[in-house]
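A short worksheet on the structure shown next.
With one protein chain withheld, the remaining protein chains of the complex are depicted in position.
After this line comes chain A, so read on.
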Amino acid sequence: MLAKHKKGSKVKRTSLAKDENIAVATFFPVFLTTKTQELLHCCVGEDVSAENPLKLLQKDDIISDMKTRAGVSDFHPAKHIILDYPEEELLLVYDNNFQYGQNFFLVTTQEAKEKLLNSKKEVAGLEKQDIEVDDEEELTHFEYHTPEPQPWFSLGSEMEIEELTQIVSQQKLVVRATRAMKFFGKPISFSDLDPTDPRAGVVNCAPYEDATHTLSRLQMDCAVQASPVLNNNYSQTAWRYPRNAHTQYCPRMLTETERTTIQKSHEFIEFLTSRARRMVLALQQNYIVDVFSDEWVALPGKEELVERRSDDQLKEIQSFIDPTFSKDESITCIHWHPTLHDVVVLSIMEPLPFDEHVKQTTQSVPSRLLVWQFSDPAQPKVLLESVAGTYCFEFCPSDQNLIAGGCRNGQIVLWDITSHTHRLMKQKTEKVKDSIAATETGLKEVCKPPSEKQCAASSTESGHHMSVTDVHWLPGYYKLSCFGVPLMNKTKLCLQLLSCSVDGTILFWDIRPAKSAEPLERRRLSEKGGVKTRRLKYLDLKCHPLFKVSVPSLSGGSDCSLTCLSLHIDTEKSSQAKEARKVLDNVDYADLQQPPLCNAKILDDIVTNIFVGTKDGEVVSTSWRLQKDSGGKFTSSKPHFVIPTHHGSIVTMERSPFCCDLLLCVGGDSFSLWKEGVQDGALQVSRCETHLYTSGCWSPSRPAIFFLGRSDGMLEVWDLLEEPTPIKFHNVTSSAVTNIRVQSEYSHVFLFSVLTFSASTSIADLHTSYPTQIMQNHLPSTQYY
């Protein structure tokens, strides 16, 4: 029974299941309360049950129920279904299993209703039948229905099918081949033809190795540029509202207490002391030296120099005219005092022409040497008397108090002005006092200047016979033996002098006592006794010349009359000797002895040449060394040359202070320049001027300048660098200029003394600027070199 029921239920279930698909939309679940069930006569368990779920309801009943109970009615949710239902009877189905949510459900559609009703009947009918029939009816229930074709869903199988299908893609070629008629019916054999066979007519394109394919590219130019990734960036603080961050209206100051504490601190004191030292040094420096002064600007400008140029005339500073002593007499020689710069010594004589000087040799007219000082132009300071007229003189280079002069009668005279030097020097400093004293006394007493006699004179027999024309001291760095051999002079004193005269001889003298003099002690005793004797007294009238050099004249025969001579003086050696002499005190010549020959050392580098000028205008160069004659006797050597140069007698022969072998020779109406060693002739002879020259002098500070005095009183200034005319003419005096001496001590101012026949001496100042800018004293610089 159960099995059958099961099957039946199974069927039912299946039919119900089928209906369910339809019924989802059509069944409306509704919950009916017990009260509603009683009203509608569908109580559960009584009218409706599981086996009999169906109940037909009247539509009107439901509507009346809904109206009576309005919203509370159970049918309220299905209100619209009920109202819309077309038939009068609604099917209510009891849902025991709550299949659709509620205990009842309404069937909303007619078809479902019918189905359900029918199925119920079938089930009822089936159930009835089931009970009756069993296994036999089972097989007949399986009704085979042919499956209906479903619409086909592609699942990918068609692709494979398509791939495997063979479709004719190309149109088949139709080749129609015909044979000749005769061959019809005969068997045909088709065969394959290899395509490589040439009959095939197939050209085979065989593959070949292409060379380009094997080429492997090893290197390839590839350009690479490294470009840095640059990024310019800037930032700026945004100062949106510019305003002062800090303001200060008055300076900050320290308070007094702070200041005092600082000043008391140790390090402050240290700082101040150390810094102050340096500061004081700097402050002192500032007012000692002005380091920023511009010296170039401070130099005199061009305008000043131009002014000076025009003002380069000789200015006469002083003129010494002495009415008492030198009236109507001529000045023959003048020398500056070697050390006292304002003392001038001059020799005066009768104003006779030179020729008459020569003649009147025997006549001994007493004459004087005047010593002038600048401070007293009216009177000479000292008068030096001599036995005869002194034609020339010279200061001893080593002893400033000794003057050697040559007289007209052939004598050599020595003066010693030691006693007056002191007075002269004193005079210099006490000039002011004297002038005051003089004004006081009213110049009533004109004191006669002291005179000094000569201290020694040479012997008359062995000296010159005729007038001595030139006297020179030998420089102190050598001395001569009695044969003219230069020897070394240890004492560096000038003890020898030479003189030339009109009689054609040059004599060498020595002021030391001769060997044959009295023994030393006895002499001393006699001298010491009482009276203060003159120096060099031993020489008086006993002086003999060392040796004699005679100069033969050109024409032969009688000797020529010599007028002046010039020695070679080595300036360096003479200055050395001067230095050596400074340490020596006043020397008593009496103590010096003429040393024996063998003691002294022979000097070989002394130039023994002398230039001599004659009356006839010849220039003679000779050496004073005596030579052995054929007979063994020592005679004077032959002169190197005798050249007639000038037309008149030679008045001056002077060596240039800068070049010691350059000689200026003035005579007649021309001058000539000679050089030591050049034996052919003069370096240069000037052309004959219109006037006679009477004197000449080199400038001691400018190398190429010399001064010539003319017979008409003009002074010519010659510059060798600016030949050929004299650069300046100065009219000095009315009468002839006899002697020029230039003071060399003052570097920027020249002081001339120009002598004339009329016994007036004028000291002239040649202005500095001339011919070009600033004068310089070249002499010290050349000596330095």
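We take it that a residue touches a chain if its C-beta (ideal position, glycine included) is under 8 Å from a C-beta of that chain, and two chains touch if they have at least 3 such contacts; residues count from 1.
Throughout what follows, contacts and distances are computed from a predicted model.
Undergrad: Looking at what's absent rather than what's present, what does UniProt name the missing chain, "Dynein light chain roadblock", "1-aminocyclopropane-1-carboxylate synthase", "Aspartate aminotransferase" or "Oncostatin-M-specific receptor subunit beta"?
TA: "Dynein light chain roadblock"
Undergrad: Just name the one of A:Ser49, A:Gln284, A:Thr339 or A:Ser419 that touches the chain not displayed here.
TA: Final answer for the missing-chain contact: A:Gln284.
Undergrad: Taking the full complex into account, find the residue in A:Leu56, A:Ala276 or A:Met425 that is in contact with the omitted chain.
TA: With A:Leu56, A:Ala276 or A:Met425 as choices, the missing chain is touched by A:Ala276.
Undergrad: Among A:His41, A:Arg259 or A:His422, exactly one should touch the missing chain; which is it?
TA: Going through A:His41, A:Arg259 or A:His422 one by one, A:Arg259 is the residue touching the chain not shown.
Undergrad: With the missing chain put back, which residues of chain A would touch it? List them for me.
TA: 251-254, 259, 262-264, 267-269, 271-276, 278-280, 282-284, 286-287, 290, 292-293
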